[in-house]
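Please read the structure below before turning to the comments.
Shown here: the complex without one of its protein chains, the others still in place.
Showing subunit A:
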Amino acid sequence: MPEVTPSKNAVLMVKGLTWLADRREILSDIHFSLPEGKMLGIIGPNGAGKSSLLRCLYRYIKPHSGSITLFGEDISILSAKEFAKQVAVVLQDTPHHFDLTTEQLVAIGLTPHKGPFEVTNASDREIVSDALAKVGLCHKAKQAYEHLSGGEKQRALIARAIVQRPKLLILDEPTNHLDIRYQIQILELLRSLSISVITSIHDLNLASALCDQLLLLDSGKAISHGTPSEVLTEQRIGEVFGVCCKVEVHPQHGNPQISYFYGYDNLSAGDKDHEG
């Protein structure tokens, strides 16, 4: 992989990150850094370690070696609350029996900013309604979160993260299960927030169009890190994903545009898919 150029104003810097599960290396020796205000897409086949990497970044799991620094500070020394004030995370799943209104869900984002004796005041309410306005859900504020559509749910979760007022936003496949209109909408919404974003993403064309940087993972290793045109080459996509494709320049944004070819021997393609 190309050497990471550590920029002076890096939000996040990851060095030699390794994580093992059952003595198997799920993530091995990963290096990258994220400049302020940029959007980093983490791509790779199923089981490449995308979710595990994100979990290390938001401290849900502890890496076995390596360091992760946030604005130059080791993240493991921050208190849970301090960390939550700087890093917000949007995950894929919401539990069942979730009977909050959209507004209540979004207000949960206040949690790290409030002490035990503090009540929700007028300025908190303004933050919540501003966040709802930003994701275009003001009219759904009083509705049950459960009754929102998939795209609206995802936007509500992002509004919750906005209320958290983070400097870094981490998302685990925010475009999953959404139709293409919503996929584009969600990612463009993230870009419009002008905060640093790290998101895992499956659709390479979408990642190419809307991320500033990409980090390609395969079997727990960082294969490539750089701009979409640096990372997404025909050869690399062929090696990592096991598909043949043609990479062209997209007529609108100028980043790589991938066309896949079809007709594979199912077994070998399946093998690749479940590796690592």
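Keep in mind that, in the parts below, a residue touches a chain if its C-beta (ideal position, glycine included) is under 8 Å from a C-beta of that chain, and two chains touch if they have at least 3 such contacts; residues count from 1.
In this section, contacts and distances are computed from a predicted model.
Trainee: From the names "Iron ABC transporter permease", "Aspartyl/glutamyl-tRNA(Asn/Gln) amidotransferase subunit C", "Polysulfide reductase" or "Multidrug resistance protein MdtN", which one matches the UniProt record for the unseen chain?
Mentor: "Iron ABC transporter permease"
Trainee: Quick one: say which of A:Glu103, A:Glu152, A:Glu173 or A:Asp218 touches the chain that got left out.
Mentor: The single option touching the absent chain is A:Glu103.
Trainee: Using the document's definition of touch, tell me which of A:Leu91, A:Leu193 or A:Cys244 contacts the absent chain.
Mentor: Of these options, the touching residue for the absent chain is A:Leu91.
Trainee: If the missing chain were put back, which residues of subunit A would it touch?
Mentor: The missing chain touches subunit A at positions 58-60, 79-85, 87-89, 91, 93-95, 97-101, 103-105, 108-112, 114, 116-117, 120, 125, 128, 142, 144, 164.
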